[in-house]
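The complex appears here without one of its protein chains, the remainder shown in place.
First chain written, first letter: the chains are A, B and C, and each begins at residue 1.
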Amino acid sequence: MTHPSEQSPPAGARARLHEVIFESHTPAGKAFDVALLCAILLSVLAVMLESVAPIRVRYGEAIRFAEWVFTALFTVEYGLRLLSVRRPLLYASSFFGLVDLLALLPTYLSVMLPGAQSLLVVRVIRLLRVFRVLKLVSFLGQAEVLLTALRASRPKITVFLGAVLSTVVIMGSVMYLVEGEKNGFDSIPRGMYWAIVTMTTVGFGDITPKTVPGQFIASVLMILGYGVLAVPTGIVSVELAAASRKGLNPEACPGCGAEGHDVDAVHCKYCGTRL
Amino acid sequence: MTHPSEQSPPAGARARLHEVIFESHTPAGKAFDVALLCAILLSVLAVMLESVAPIRVRYGEAIRFAEWVFTALFTVEYGLRLLSVRRPLLYASSFFGLVDLLALLPTYLSVMLPGAQSLLVVRVIRLLRVFRVLKLVSFLGQAEVLLTALRASRPKITVFLGAVLSTVVIMGSVMYLVEGEKNGFDSIPRGMYWAIVTMTTVGFGDITPKTVPGQFIASVLMILGYGVLAVPTGIVSVELAAASRKGLNPEACPGCGAEGHDVDAVHCKYCGTRL
Amino acid sequence: MTHPSEQSPPAGARARLHEVIFESHTPAGKAFDVALLCAILLSVLAVMLESVAPIRVRYGEAIRFAEWVFTALFTVEYGLRLLSVRRPLLYASSFFGLVDLLALLPTYLSVMLPGAQSLLVVRVIRLLRVFRVLKLVSFLGQAEVLLTALRASRPKITVFLGAVLSTVVIMGSVMYLVEGEKNGFDSIPRGMYWAIVTMTTVGFGDITPKTVPGQFIASVLMILGYGVLAVPTGIVSVELAAASRKGLNPEACPGCGAEGHDVDAVHCKYCGTRL
Partner (left out) sequence: MTHPSEQSPPAGARARLHEVIFESHTPAGKAFDVALLCAILLSVLAVMLESVAPIRVRYGEAIRFAEWVFTALFTVEYGLRLLSVRRPLLYASSFFGLVDLLALLPTYLSVMLPGAQSLLVVRVIRLLRVFRVLKLVSFLGQAEVLLTALRASRPKITVFLGAVLSTVVIMGSVMYLVEGEKNGFDSIPRGMYWAIVTMTTVGFGDITPKTVPGQFIASVLMILGYGVLAVPTGIVSVELAAASRKGLNPEACPGCGAEGHDVDAVHCKYCGTRL
């Protein structure tokens, strides 16, 4: 299972670089991660501020300069990341490697392809950089519990979403027939948009039933959504409870080494050894 | 309890047909189910697209042709289903048998009864076809757990809905008296519609209280709804927890009779006896 | 503790009457309760329909006649209830006795005090009759569990509502200062109404922040409300779980008769007797 190349200790410089960039348990690594976090937040803030018309008019030059500085910094960082790992291609093709690259490209592309529209799209992709920050967080045990619970809930949530979407298609069609074009329900997809807005209890009010039967059907859908809203919450609660219960008894069986015993377990449930 | 006719093995051809159409554990059965799923989704998509005015004007002919092709396919499929089961009447009168038939009739009816209105109603019934897809999903153990939890919650949810509807009737009447016709509350049913929109936290904003006492009563209703929203969620959470606990391991320890063991448990966690 | 008058068996006729009117375990008692339920629902429906202007114009006479018939029926029923109990005053001053009386008075009062306004108020009080229906339901064990859970949650929910109301007062004042009269926040109570509409995620949209700082504060309040919404749900879930767990072990201790043992209890937790 272990490749010999992975067993060999990496070169000293590369190992130190790796420790600073990829790990956060050393003071230097922690400082690097915090600085990177601040730089990402500031660069996202710059993109956000540039989209506000009055700010763009007055500080557009300064903001665009800041964007180039951040892009230069992130380019250097991307290069160092490639240098510090033993298998640069594996990193480059990993999720965070791709996000790191995607966060750089837009600014460079904006030089070759001038034009307001494309520039804007570019900024949005750059915002994905925010996800890199979550990497730090994922070391916390709490995030693990949360992810475990969500992963375990996936099949139940899929079934549930299927039922919700079927309801949305049927209710959207019914409202299209009952209310019709003159009340804003001008197609089945529009009716489905309304059904989603209503079932999720968002309720924008941009499209609302005007006729008496339409308001009656809407009332039924809302009370239905009321009970339905309980299902995903219940699912996640139960999975979270299971995930944190697993985390409660940290000790492994002295007989077979198995983990995941309940708190009130007296004997290992796999080999019967007294815990 | 077992009928002799059910014990006798079905004819070879019919058994194979049954396996392909009704089961999904063989490669042929799986392929059939996936193809059916795609056909249903495409036919629903066609109905949805036809309702969009610009698309109907340009591609109306093609969409109506596709609808006839899908109807022909589903008719053949319905016939094969009738042939493949030993008791066709039992299938035809089952829930899915009726849905399968209802999904075919509208297109044929649209020939005998021309007219835009009736045609539209027809399409909506055809959308029920989506439910057939859930049949596949219902084999997943997770869906069973979900259904068990919902079924177990039914009495509690009924009591809860009774309390909610009583509140809706009283609050709807109070708002009708307090706000009156000039502020949109032009009848008690309209007031009840508003109360449902508010208690379920949908809040369209098409009807809103304008007077000071009306806004005060609305505030009380909203805070009440806040606490009330917790009840169905709590109910489903508890039932889901019970359902997934049940799903864990139903057998008691032969040594001490303790229950509540995990599915993968080999030994009783209280006394160590082999399960 | 037991009054001698309560020990003496009631007269045969009164006992039978009591069984029919107050109990529902005999066929006659069940038929009476179902008929009463239908009559109440129909009378509430009549009040609701009379409030709809087009229906009032056309069927106003018939509806008012029906209301008098229902009032006569309920008056006879109220008299029989007084006759059938051993202590009529105790019944008349109980919650359901008062509601029964309040459901009759409005129609009689409408004769002495003519006038549309007062008549309307009358109808609303009559709707309280709906609550009497819940009496039937309260016999279900499920409703007991629900009520136990809600009663147990009361102190936690009070603390929670106190925190919510404090937030509402402060946020309402802040928004009154930040947005001001020109954007609809024309007083602190109006700002509090908006804060409640927002925190409960109802979001009518009749008053919305227009300025940038106002929208920022509103965003913070919404995300806050997001997490806060979880608290009452969590409280009720936990209490419901506790209430249904209590309900699981129905047997009393053979030693001291205490109830409410956990399912996994081997010894009575009060006197130590083996269960």
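The definition used in the following text is that a residue touches a chain if its C-beta (ideal position, glycine included) is under 8 Å from a C-beta of that chain, and two chains touch if they have at least 3 such contacts.
The structure presented is a predicted model; accordingly, all values stated were derived computationally and were not measured.
In the complete complex, the hidden chain is touched by one of A:104, A:159 or A:197, namely A:197.
Within the whole complex, the absent chain has one touching residue among A:85, A:157, A:178 or A:222, and that is A:157. Note that of C:13, C:38, C:147 or C:212, the residue touching the chain absent from this view is C:212. Panel shows chain A; residues 44, 47-48, 51-53, 120-121, 123-124, 127-128, 130-131, 133-134, 137, 140, 142-143, 145-146, 149-150, 157, 161, 164, 189-190, 192-193, 196-197, 200-206, 229, 232-241, 244, 264 of it touch the chain omitted from the view.
Chain C residues in contact with the hidden partner, per the touch definition given at the top, are 155-156, 158-160, 162-163, 166, 169-170, 173-174, 176-177, 181, 186-189, 192, 198, 201-205, 208, 212, 215-216, 218-219, 222-223, 225-227, 229-231, 233-235, 237-238, 241-242, 261-262, 264-274. For chain B, the list of residues touching the undisplayed chain reads 201-205, 233, 237.
Please note the rule applied: only the chains that are shown with their structure count from here on.
Farthest chain from chain C (centres taken as the mean of C-alpha atoms): A. Taken over every residue number at the interface, the positions common to chain A and chain B amount to under half, indicating a different-residue contact. For the pair chain A and chain B, the distance between C-alpha centroids works out to 29 Å.
Residue positions of chain B touching 2 or more other chains: 189, 192, 201-205, 229, 233-235, 237-238, 241.
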